[in-house]
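Have a look at this one.
What you see is the complex with one protein chain gone and the rest in place.
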């Protein structure tokens, strides 16, 4: 068992080495300097967007870590860092290729492993394949990081390394392929997902749920503790909100009116959802706090994600407001009525919010903004049906495969922390590194 | 009374809903995809600037919160979040329309409520109205957030929600209209305010003062406590500084030499003010610390704000240096010689700094950078006189109306925390959410 | 002695004033509005990059401060702030001019003091001189800030002010001139340094070493304490990583394929180095934590810096992986086998990582990406030899001059904290400002 | 000699300190503690509602008095100042002290 | 009257609290402390390896009992709950108390 985990890390290092041998074909950015100026604005904007999406990742670490007890802060950070490391390498190695090459319905092919043949050359005003790969890479990072909040304080660090590596191939790559890479959904359904409602949020929420289903509840002690550092949780949320401008704004891959619209409706949806959550909590509990408001804001951002390029002002107000209320009651329901210990409400916020967003897109999509595809409101039913099927497919697929992966892993290594380790906290038990010293 | 506050929140939620009914006209971003590429760079830059201005808002929460005692951290954060929520919704609903439509001297009209008719279509190389509305929205958020520092640890949360909602219409929208929307100042005076010295900083500083004037001093206990978390205050200041590059840099609404100049002089002014503050403090107190230096930096950024597009290197050094010294003595004077409990020196830094910046613009504005309007130094007196009148008008207007609003509110709800609540701290008394758990 | 330090600060203030008298020639940004649109995308991207590089500076303060004991947090922050202040002013005053004007081999001339004649006018699609000066200014800030980590908890604040002011002229300006300003290296050697491997990282690492060599070890108490706030260290690292996208991505001064390539390889190198460090630490110590992983990430970013525009995917994986492993063993070696108290491993990470990066550039530079200059792998030896000579020259020059400066300063003022001051911590002893209050 | 240990509400700490100073009692040592007693706990807000925490923040003030006759006065001063009449006001514990020395010489 | 001072592992604190409650002992004051004893220290990871910290986090629980006959019971309850058999389990100190008063009146 000990052996196993050692191999884990060694493998990753070796893995990086191997690439050197594997690849003799040079990366063709030879003509990078000749790029036509007409594409400059788009290049610049998508680079900025990539950076903005990147900053969401530490945002998640702080957002989640701040809400846990202080004995789990280091652990949450290390797991986020490992998500950056593993997903970056896996995406470059095979992920991008599996998601964005070939015509397969289920999965792409290996023609672009290690980004072979992915150049920085632009044609017309579009961005280059290399920039697209970069932007998409950041999405993979964020998705993996979101998952961590659900199963916090339970899954061992080394198990998480392996899980993410395998999950990136078996779950994330196919999902991206189906929605954006010309796969399943594109081929058989009318589906719209502007910035990743299904690929990122539903997928992350459901994966989290699968891990929780497998790993079970935490011991009561960890479960009952209140957030150890509200300012960090707030700061994390603000990074998410800030980064979301790139997440949604960059998803049109151009600095144009679509980007402006996407950012505007994101801001509005987030604000409405935050206020709606606050209002409901105020009416129910009589008090509002930071934790509620930031959860509301995130709920609004999640809900608008698939629709950001396809709806206008009033729809975004509606989507946000409903999103905030819906997620509030989901959190409340899951915490009080079920036995599921989704530590940081990942499913209730990202899962439920994402599902609502996908359906809302099916209802409100404006034909003049989608290139002709109409939402229910404008008389289209294909899209609405497509969205619902896509949501169901995503849920079933992500849950099943994620569960299988972690189950399989548990045959080879210890996946779950013991009760003793849980009590002391992973910071000390696994990393020997308390987050704060007095 | 209890009823009242419940209605507060409910209203906001309902408010978001109503928009759906109100608005049947579709948001016309139909042709968003056709945007001419020539505008791309400007679109991209103003989007980035909007994101940068947004990040100033959490910056303010951390900057202020870190300087308070730890029992007020959650409270400062929630109030900032509510500023985001309320101002975003109010801006979309009526603020933008009141500020930027029609020829009224005092206030605009309602032709663009809920951003009706505000499209993402660009003409020529300029940015679209929708993008302008987005960029300006962020300014409204920042202004509201700055106010919170003055009256920290005293005003109740629900009262603040109402105050901001009303203030956004009665104070902020007219101010923006007068300076940038073709209103009062534009029509009757020669006034230059590049990035919001009057609209944002003087307005926020004076509004804060009005709230303090109404609410009175805190009890001694809160008053005497030292900053509970210097790193957060520093981090907040750095977000402000970083965001200011978009705040000043984006205010020319284009990615051109004006933007470059604005950012360059901002950086220089901030550095000079920080060093000047440090120097004066060193000579007076014999020691320099983080709190002094960051206040100095902010003072320099405030002072350069109205002038950033109209002056060059040496003026910015002078504006910054004088700004730093002036604000130092203002803080010192207000704290020691007056009875005003401006908790986080909002008036002394934003108010005084903004006034100095406005006057400095009147002195140093270079005709070749303003399109012909000359500062005192270049023989123009119109501008100088205009700036002074504008400053006075701003002070009188913002103070009076803000005071009236909070006074009026106090007839309907409890506005002020009790001494008991103040002692325990708003975190616990109002939100039941201590910022840190041991 | 007391007198001396007072003069320190006064001088800086006076200094800012003097500029006003010195300069009568107006800053010519008159035609800023006429900038051809073709340059817009590049202007926008380099402004964004400048902001991104700026955010690295607070990143360094948090990264370093979080790893120290809590009694040194304020001190680390003030020193970083002073680096911002001093370097900004010095760069504007003389630094830019010395680095980027004239044909001198050793140093530039004074024709652009106070940025005289540096305009915001663009020609063709290139950015303006003023924007270049701004972007480069941020590099000067970052370099100075990195130095502070090596000699943390020892050098007095006022001494640091003077040191940085002099160092910016005698060390940083010549280095920038040699590598990027058409000086020494450009004239006599074939050297490639895309984003500042020598100028920033080796220079900072070696300067830090010189200060440590002069100031000696800290007392055991400070030396043995563990990191007081891991989340701050993590946050700081993430700011660095995020900012590095502008640091490397902006160094091509254009929004084109080179920028895309630079960011892509930076991300990959950082991820590989982080994983490699984690793997080695796991195999050696049996445990991995945040401190190790973030150090690994930084090592990868440092290593790829000089090469980011000249290599592709697989080279970046190799450079990162080797960089991570190399820096791990360097830290281990310096800590355990030498008597050098490099508090935050500045030399081991930035110095060693920078040296490896420079050599790697000499090996892997692809002729089609460098405009014809070939690395060893492609048969070129000039470059390889040039890189090695440049590294050696940089080390010798920076160490000698930095040591001389601090030695000279010590003749005029007290440079070193006493053992008593060290024990109490600089926060209290020098600044009277503890970072946290209970 | 006695050590008087008072456990009081955090928000009353300043008042107790001031009151003791007024009575001429300067020396004291203060510790942040959490306590459980007849006070049932405090409700905290989380994302979706309340939850109870039974460890409530208190301040422990330790005063060593060299003259036993001061005991009553110190106890009364603390009791009067820290009393609000609501559960959670805290306790006073008196323990005997054998020696009380100043380190500084 | 006695004050029973127990120094226990942080992860055992909740269990001790619960066990005492079950025995009807509600009042207690809890302090975060660090301690040194026969337990040699804990190894922490730094950038490149391990290092030892000899100040180990503990929780100090102070319980004043008014009825001396409860002493044995409280001590036994704590000992039974906090015992793991490994170095670092902590200590119990019993000191005499002269007075124990409620501030609330």
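Order of writing sets the labels: A, B, C, D and E. Residues in every chain begin at 1.
FYI, contacts are C-beta pairs under 8 Å (C-beta built on N, C-alpha and C of every residue); 3 or more make two chains touch, one makes a residue touch a chain.
From a predicted model like this one, the values you see are computed outputs, not experimental measurements.
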Practice problem: Indicate each shown chain that the hidden chain touches within the full complex. | Solution: B, C, D, E
Exercise. Quick one: say which of B:109, B:187, B:284 or B:381 touches the chain that got left out.
Key: B:284
Practice problem: Could you tell me which of C:283, C:396 or C:424 touches the chain that is not displayed? | Solution: C:424
Quiz prompt | Those residues of chain E which, in the complete complex, touch the missing chain | solution = 2, 6-8, 31-38, 54-55, 58, 60, 75, 78-79, 82-96
Quiz item: Of the residues in chain C, which ones touch the absent chain?
Solution: 221, 420, 423-424, 428, 431-434, 438
Exercise. Quickly run down the residues of chain B that touch the omitted chain.
Key: 224, 226-227, 281, 284-285, 287-289, 291-292, 295, 328, 331-332, 335, 345
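Throughout what follows, only the chains that are shown with their structure count from here on.
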Quiz item: At the chain B/chain C interface, shared numbers over all numbers used: above half (same) or below half (different)?
Solution: different
Exercise. Between chain B and chain E, tell me the centre distance in angstrom, where each centre is the average of that chain's C-alpha atoms.
Key: 51
Quiz item: With chain centres defined as C-alpha means, what is the inter-centre distance between chain B and chain C in Å?
Solution: 33
Exercise. At least two other chains touched by the same residue of chain E: list those residues.
Key: 32, 44-45, 50
Exercise. Scan chain B for residues touching two or more other chains and write them down.
Key: 40-41, 44, 48, 229, 235, 431-434, 438
Exercise. Any two chains that touch count here, so list every such pair.
Key: A-B, A-C, A-D, A-E, B-C, B-D, C-E, D-E
